[in-house]
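Note that one protein chain of the assembly has been removed; the remaining protein chains are unaltered in position.
Note that the chains are named A, B and C in the order they appear, and that numbering of residues resets to 1 at the start of each chain.
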Amino acid sequence: MTSMTGLLGIIGSLPLARQGSFWFPPQASSVAAGTDLLYDIILWLCVAFFVAICGATALFVVKYRKRPGHKEEKTATHNLMMEVTWSVVPLALLMVVFGISMYWYLEMINPPKDEKVYDITVRGQKWVWSFKYDGDPFDGQMVTPTLHVIKDQPYRLVMDSPDVIHSMYLPAFRVKQDCVPGRYNKLWFRPTMAGEFPLYCTEYCGDDHSNMITTVIVHEDANSWRDAIIKEGDLKNKPPLERGQIIYERNCKTCHTVDGKKSTGPSFKGIWGKEEEMSDGSKVLVDEAYVRESLNEPGKRIVKGYPNSMTPFKFQDHEYEGIFAYLKSLKD
Amino acid sequence: MAGGVVEKPAGAYGGSTKNYLNETRGIKNWLITLDHKRIALMYLVAVTSALLLGGFFAIALRTVLWDGAVRDPQDLFLGLRIEQMYNRYFTLHGAVMVFLFIIPGIPASLGNFVLPMQLGAKDLALPRLNLMSLYLYWIGAIFFVGVLALGGLDTGWTLYPPYSLGRDTSIPLILALSAVFILGFSSILTGLNFIVTMHRLRPPGMGMYDMPLFLWALYATSLIQVLATPVIGLTLGLSLIEHVFHIGIFLPEYGGDPVLYQHFFWFYSHPAVYIMILPAMGVQSELIATFSRKHVFGYKAIGWSSIAIAVIGFIVWGHHMFVAGQSPAAGLIFSFLTFFVAIPSAIKVFNWVATMYKGSIELKTPMLYGLAFMYLFGIGGLTGLFLASIANNVHLHDTYFVIAHFHMVMVGSTLNAFFGGVHYWWPKMTGRMYNETLAKIACLLVFVGFNLAFMPQFVAGTRGMPRRYANYSDEFTIFHQWSTVGAYILGAGVLLQVIYLTHSWFKGARAPKNPWGAASLEWQSDSPPDFHNFTKPVVVMAAYDYENWEYDANTGGYELRKEVVETGRSIATVHN
Amino acid sequence: MHFDTLHNQFQAGKLGMWLFLGQEVLFFAALFTAYAVYRGNHTEMFHYGQFFLNWQMGAANTIVLLFSSMTAAWSVRCAQLEQRKGLLLTIAVTWLCAATFMIIKYFEYTHKIHVGSVWGASFNIHDFSELPEKLQKLLTEQGITTTEAANAKLGKDGLGLGTFFAVYFCMTGLHGIHVLVGMGLYAWLFVRALKGSFNRKYYGAVDNIALYWHIVDLIWIFLFPLLYLIG
Partner (left out) sequence: MSDGHAHSHDDHGHGEALPGTIGHVTPASTLIGVFLTLVVLTVITVAAAQVDVGRLNVVGALAIATVKGSIVALWFMHLRYDKRFNFFIMFGSVLFLLWMVGYILFDTKMYQHDMENYRHNKTVDGKPKPE
């Protein structure tokens, strides 16, 4: 799958990625090697046809160029055998390509049946990712902003979105699936290489689409996996203020500043307990009730002068507690 | 548009002093004209303006992408964050290029001019409808200008709900939806008109198989225009109603299904890709045959493969939705069907190469574009195979690989063919020759710039660079910088063309009747043609009977052989 | 004119019209698909939705359109035979039928809006007692007797009748717009016939507008059972 490395000498100036080959990011999942091989097969097929077409064109241009003494010759205007050949042969090749492609696609969509597949709930929303791990081996739910998985274990991601369409893309795993609001979408993979790899949103979703990036961390063993998740996800055992600050950093920071500057949404500095004017002219006191409403149904009452572009959030009670504590701390 | 045409000296080049450009004067006479040639010229100016506008957005995008830095939200440009600006620009770039340039580009400007003349006819079958198409186009274009003036739109040209329909910036959205709806009807009426013309206005003695292949390509294009465009019209109509009334067909919060929109959208927009490329393939057939002075090889295969592409185009739309939540079974079937598009496309390419065999190949500017087409369409078409195979598509979908692929096809091939066609028919349309040296330099700039701009994107995409990103991680910087340099060179090439073509319109050398020795019927008219197209009876002949013409050193162009004029009959023996 | 014969010109216009009709079929395609998708996956939605529709009115409209289709075809015959009075009469009758269709449609629409059985987010039954009797009975059997409960059952929390009515209003609405356009065309045709513009060799407009009118009828032939009858 490093078949193109031979060309590297020619394009030596390109700074190659830290890992991976000229064409590909590292092969970090069970399907990566297979689909890369498919890519290479198509690539060389294309190169062969391309060289043939361009070579013949170039040859004819040189050999039959208009020049004194050269005159065009009448040749056959069609040749059935030739035309059938150059239709049927490529078609046959393409059917082979389709066959290989189908094999790997079926690998990609069917999680293994004979072993336990761990479910992770993925939520893509403007403009953050969150990953939820249920129960075993945790005490209750854990939610993390980065995706944690263990090497060589199969995972099924169950995805949804509360606002618009997002798409989860893991280049190192060669997988991608849209998160469509109003339904579940599923995706499975088995990581085969420990390390950290980027995770992108690839369906345009608004202003900060290009900042909707996180990381997938593939752990060597279950212990480091569990510890990392608890470290990131267990907010319950932290003091409310710290809890609120972590939630702010993960979810709100893209659009709301804490230094009083205007961004996509109003700044949080001094907002607690303030009377804000809404877009319909009414006045609203920023308190627990309004903050909760703004999180659950952001479009209901919008502060005047700001667009209606926030995504709805649902939190657990201890998380709300943290958010209120944090907002209160920004009062002065 | 009409202004500045210099009177032709009487008697020069055998034409009369009157032609379609100076038959009547004044803006009003142009605005109410039913003459297909004038309408075509107005289209040409309009689509070129759209190209320049879309190109401006492209240059702006590439400039932003010079580095991948995440911008401070406080950095505002014209009151918007850089990301917001970028999102609006890529939307308008896509929408303007697709709806205002590529779809009407070749058919409405070149096709409109050439089609009736290649049939030896005076005009299209339904001239009033033709003028109406032009006005609908203008209205649509004005709507888009309105979108721009009102601060733009950031939904992407695909307008996927729920993102596109949930905005509080609803006036630009409503304008854009209406614009596409109206432009759709412009496109439908043009296609309808072309089909009727090809059926009813062929001269006696010219069968379907005697038509130039450009017309076959336009025929296939028109079929798609008529049968696919209404679907997007209604889809966007529904979006409009959904946006205003929340009826719950597409929006999930009211019980709708956003994936249904994507099905509807691509039911049109995939065939629309062939609306963009088929006319380009038609132009290519003319260029390769004429400048090789060879009867085109496999006429019927090329002609029918156009129709095949049009028909297959209707049954493969789902390959835009492999990861959108479409069912895996549907994905596999669509992937399978998609491979079949490759065959008629490949047949065309092989036949073009075979046409050049033992010809007499003259590297005039249009032919250079023809050769560039062969190369760029080769890459564009072949990279389609990666995307058609579903296992790879999952990885490549919505990355720069897709961007590079469709730019190779739509811009690389279609824009190239458009340039080739404009240069090829320029002497006929304006009666002037352009500067050959400058034209070759421009062609080189376009070719080099184009490759530089898009080849690195294949690698970036495969390495995982997502599309529609205003910033990116450092590992992609080098690809983007090559791309940006390429875009500037490409832009320079296009600007150079605009400059020397405009100059030649006013100051260029007089064009002979048939500067290239082409055999299709439009070359029997004067350059520029008479208001009624032909002043003498047309000698009906098949499209590639080159031996009916011989070079005349006095005029610098080709003239019909004496015996052909006298007998009024083609002397060629080869038939399709 | 640049056609060599009137016959050729007539055939050109007709071909153009047929292409336009092909376009019309696909113009409605997205709506038929939306219908199929929502009906195919939510039969219950259509079962309940049908209680709101009055099939007698639908059937009456079907007959009206069929009759107008016949008079439209007859107007072509009159033009071919140069029967001036007959032409004027058939055009007028066609127009009147179209108007009748729209009046019946108007009553259907206003009733639905009055009850509150409308599209998507706006679906909101105003009063339980205004529901169709059969539906009231059915709901009562299930223990639903109040307006709120009916809204919850039928609205977007339950069966999603809003989507049914979205499909209903979009399909019949787009069809209704076509009927209105047809009325405009027939009014124009009447004026031209009054001036005596048509004869046996020149009646393309009569023929093409009749073709358009037939397709409007043809679409209704499908809409009627799909929306009013099969639940």
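General remarks:
Keep in mind that, in the parts below, a contact is a pair of C-beta atoms (placed from the backbone, for glycine too) under 8 Å apart; a residue touches a chain by one contact, two chains touch by 3 or more.
Computed from a predicted model, the values in this text were never measured in an experiment.
Listed by label, the shown chains that the missing chain touches in the whole complex are A, B, C. Screening C:19, C:98 or C:150 for touch with the missing chain picks out C:19.
When the missing chain is restored to the complex, the residue among A:185, A:210, A:245 or A:264 that touches it is A:185.
When the whole complex is considered, the residue among C:62, C:117, C:151 or C:172 that touches the unshown chain is C:62.
Touch with the hidden chain on the side of chain B covers residues 199-200, 202-204, 207-208, 219, 227, 231, 257, 259-260, 263, 267, 314-315, 318, 325-327, 329-330. Although one chain is not shown, part of chain A still touches it, namely residues 134, 158, 160, 182-186.
Annotation for chain C: contacts to the undisplayed chain at residues 5-8, 10-11, 14-15, 18-19, 21-23, 25-26, 28-30, 32-33, 36-37, 40-41, 55, 59, 62-63, 66-67, 69-70, 72-74, 76-77, 80-82, 200-201, 203, 207, 210-211, 214-215, 217-218, 221-222, 224-226, 229-230.
In the analysis below, only the chains that are shown with their structure count from here on.
Ranked by distance of CA centroids from chain A, the top chain is C.
Here the spacing of chain A and chain B, counted between their Cα centres, is 33 Å. Averaging Cα coordinates per chain places chain B and chain C 38 Å apart.
Taken residue by residue, chain B touches two or more other chains at 256-257, whereas all remaining positions touch fewer. For chain A, residues touching at least two other chains: there are none. Chain contact summary for the complex, chain A toward chain B: residues 13-15, 17-18, 20, 22-25, 31, 34-35, 38-39, 42-43, 45-46, 49-50, 53-54, 56-57, 60-61, 64-66, 70-79, 82-83, 86-87, 90-91, 94-95, 97-98, 100-105, 108-109, 163-165, 167, 169, 171-172, 174-178, 180-183, 185, 198, 200-211, 257, 261, 263-264, 307-309. By the touch criterion given at the top, residues 70, 73-74, 81, 83-84, 87, 154-156, 160, 162-163, 166-169, 252-253, 256-259, 292-301, 323-325, 328, 331-332, 335-336, 339-340, 342-343, 346-347, 349-351, 353-354, 356-363, 371, 374-375, 378-379, 382-383, 385-386, 389-392, 394-395, 397-399, 459, 462-464, 466-473, 475, 478, 574, 576 of chain B touch chain A in their complex. Contact residues of chain B toward chain C in the complex are 121-123, 125-126, 129, 188, 191-193, 195-196, 199-201, 226-231, 233-235, 238, 241-242, 245-249, 251, 254-257, 260, 263-264, 267.
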